[in-house]
Each structure stands twice: as C-alpha cells, then as structure tokens.
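Removed: one protein chain of the complex. Kept in place: all other protein chains.
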Amino acid sequence: MFIHPTAIVEENVEIGENTRIWHFAHVRRNAKIGYSCVIGKGVYVDEGVRIGNRVKIQNFVSVYKGVTIEDDVFIGPHATFTNDKYPRAFGDRELVETLVKRGASIGANSTIVCGVTIGEYAMIAAGAVVTKDVPPFALVMGVPGKIRGFVCKRGHPMSVKEEFEDRILYRCERCDEELLVPKGIVPKRENN
Amino acid sequence: MFIHPTAIVEENVEIGENTRIWHFAHVRRNAKIGYSCVIGKGVYVDEGVRIGNRVKIQNFVSVYKGVTIEDDVFIGPHATFTNDKYPRAFGDRELVETLVKRGASIGANSTIVCGVTIGEYAMIAAGAVVTKDVPPFALVMGVPGKIRGFVCKRGHPMSVKEEFEDRILYRCERCDEELLVPKGIVPKRENN
Partner (left out) sequence: MFIHPTAIVEENVEIGENTRIWHFAHVRRNAKIGYSCVIGKGVYVDEGVRIGNRVKIQNFVSVYKGVTIEDDVFIGPHATFTNDKYPRAFGDRELVETLVKRGASIGANSTIVCGVTIGEYAMIAAGAVVTKDVPPFALVMGVPGKIRGFVCKRGHPMSVKEEFEDRILYRCERCDEELLVPKGIVPKRENN
C-alpha cells in the first residue's frame, strides 16, 4: 500500500494491499477501498464510499457519499458523481444512491447523475451525462446519455451479427465475443 | 470561519462568519466571500470575485474574475466558469462578466460561458453548457444548454397545469408552488 505524502486519508478508512493513493487525493472517514486500486491525483472519496478491488480512478474524480463501486471498474479523469437530484444551497437534502457494477468503464469528463445503476462491463463514453440505468455491456454516449450499442469485455464496440425476432446478436470482430440483447434497447437514431 | 491548512487564501480577502474553506482551495486577492458558505476541495476563486452568503461550491469548481455569485447559490462539482469569449494563448484579452442570481443551482460538470446572467432559482442540469441568459426558475439542459421547463424554489421540475393565450401556468406537484411564464420560452423539442 502506498499513500503519497500530499494525500489526505481520514480516520477509520480501510485500504487494501497494493493500493496506491496519489497526490492531493482525499479519502474521507469510513470509506473502504479494496486491494490493487489506483486513486489518481486530487481524487475525492467521500464518507462511507465503498470501492472494490483493482479499481482505477483517474485524476480529479469526485466519488460522493452514496456511491458504490464494484471490482475492476475504470473511472476516467474529471468524471464526477452526484448524490442529490434537486441540488439547492438551502433546505433538506435527500441522498440518492448510485451503483457501478463490476468491470464497467466511465469515460473522461462524464457525469453520473445519482440514482442509476451502471451494469457490468458497460462503457460510458467521454463527456456523457448518465441519467438512466445502463444495461450490462451497453455503450452510452451523449448529453443526455443514450445507448448507442454494446461493447465486449475488453471494451471494443461490437457490431450486429444477426437479428432474430425479438433479440439481436452482437459480435466483437477482434475478440470473437458474442452477446445476445433484447430488441428495442438501442433507440433508433432518428428519434433522438 | 474555518480555513483548512492546505487551502491558500491570499491577502486582502474578505470571508464571512461561519464560512468553511476546504482542502487545497485557492482564494485570490480582493475576493469577497459571504457568511455560512462552503468552498469545497480544490475550488479556485479568482481575484476580485464576489460571492454572496450561504453559497455552496463543490469540489474543483473554478470561479474566474468577472463572475458574481449572489446569495444561496449552489455550484456542483467540476463546474467551471470562463471569462473570455474568444480564448487564445496570444493577443489582448477582453474580460466578459457573468452573473448568477440568488438561489440558482449549477449542475455538476456544467460550463457557464461568460457573458450570461443566470436568473433567480434557475437550475442548470449536470453537464450542460450555458451560452445564453437563463430566465428565473428555468431548467436548462444539454450542449448547448436549452430551456426544458421550469423548477420550483426547492428545485423540483414543474408540470404544465394550464395554457392561456400568451402564458403558461406551471405547477410543482410536490410543493403546490405555481409559476406563470410567457409562451415561447421553452423551445419545441423538434426544432432543437
């Protein structure tokens, strides 16, 4: 385990073996970070956040209270989470939770609006704003984020190989990986 | 008043009672911050910026010279302001001002392009890019930001209750708050 001298780690934090916490990062009390993670420059991990194993979080990401991140997740630079649907400087706040499932990737500068679940191995493109649940392996792009296709486990965009009555078979040409998806998940481009 | 030891506050800064300035924040000379504010991790407050009372500024926000922020404003994490319409690394710069009025909220990762006024209690959605003035209570989303409706004082989206000849009555179902708005402010979806 390595914590850079400029990083701030509060009391009662659990950090797994081989995890590195870099310059000017801040991990708040009661957070739990698994083993073999990388917590990049300036990253903010709020109170009580749970982060799995082998998670890579790039520069300046903010992970707020109420967010749970499973194993093998990638979070690109400058991405942020939120935990308040109707943010105001005044009045009572209602904390809304967010879940990022195993193996998902969240692109640079994207925003994950609270209340969603991002499925296993989903891929959120750079600059996207996620406002709805994301199915496993789905590729989400844009503002607001829309499903634009599916990716393989290694993150490559897959192409449509065959259409059945109510499902579509996607295939990664590089990995030979295949995925069967119910029809109607990817919205038609014209309707967006 | 509390200033974290890692924060940097330059000379001739005014900071009100009960305001907290957090880790690695930087407040430049001649800035004025009111009372009961929260200035989050890494936030940058430029020379001469005016910030009202009870303002909450989340992690990594940059508030540049020429920006004025009134009371009770919320600014979400990673949002940024600008102060130059045609930024270049060379030549003369012309500073352009921006005003955020009382009670407005600015979403996570949004960008406020200089020269605009954001009206009282307006709500800028996460990831939006604001390039035009925003009327009071308006909800602005997208890149570029467009008015998509109106919110109540507490920030909930309102629904259309009644349409009159030249005005529309909006109503918050949770707060019973009502708002009368001239027709034509919310652009038709098809024209965007």
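Each chain gets a letter, A and B, in the order it is written, and its residues are counted from 1.
Criterion: a contact is a pair of C-beta atoms (placed from the backbone, for glycine too) under 8 Å apart; a residue touches a chain by one contact, two chains touch by 3 or more.
For clarity, every value in this text was computed on a predicted model and none was experimentally measured.
Participant: Using the touch definition up top, pick the residue from A:Gln58, A:Thr82, A:Thr98 or A:Thr131 that touches the left-out chain.
Facilitator: A:Gln58
Participant: Given the contact definition stated above, which residue among B:Pro5, B:Gly91 or B:Pro182 touches the chain not shown here?
Facilitator: Among B:Pro5, B:Gly91 or B:Pro182, only B:Gly91 touches the chain that is not shown.
Participant: Out of A:Ile15, A:Val143 or A:Ile168, which residue would touch the omitted chain in the full complex?
Facilitator: Per the contact definition at the top, the residue touching the missing chain is A:Val143.
Participant: With the missing chain put back, which residues of subunit B would touch it? List them for me.
Facilitator: Interface residues of subunit B facing the absent chain: 8, 24, 26, 42, 44, 60, 62, 64, 78, 80-82, 86-91, 109-111, 113, 127-129, 131, 143-144.
Participant: In the full complex, which residues of subunit A touch the absent chain?
Facilitator: So the residues of subunit A touching the unseen chain are 6, 23-24, 41-42, 54-56, 58-60, 72-74, 76-78, 103, 105, 107-109, 123, 125-128, 141-143, 151, 154-156.
Everything below uses one rule, namely that only the chains that are shown with their structure count from here on.
Participant: List the centre-to-centre spacing of subunit A and subunit B in whole Å, with centres computed as mean CA coordinates.
Facilitator: Centre separation, subunit A to subunit B: 26 Å.
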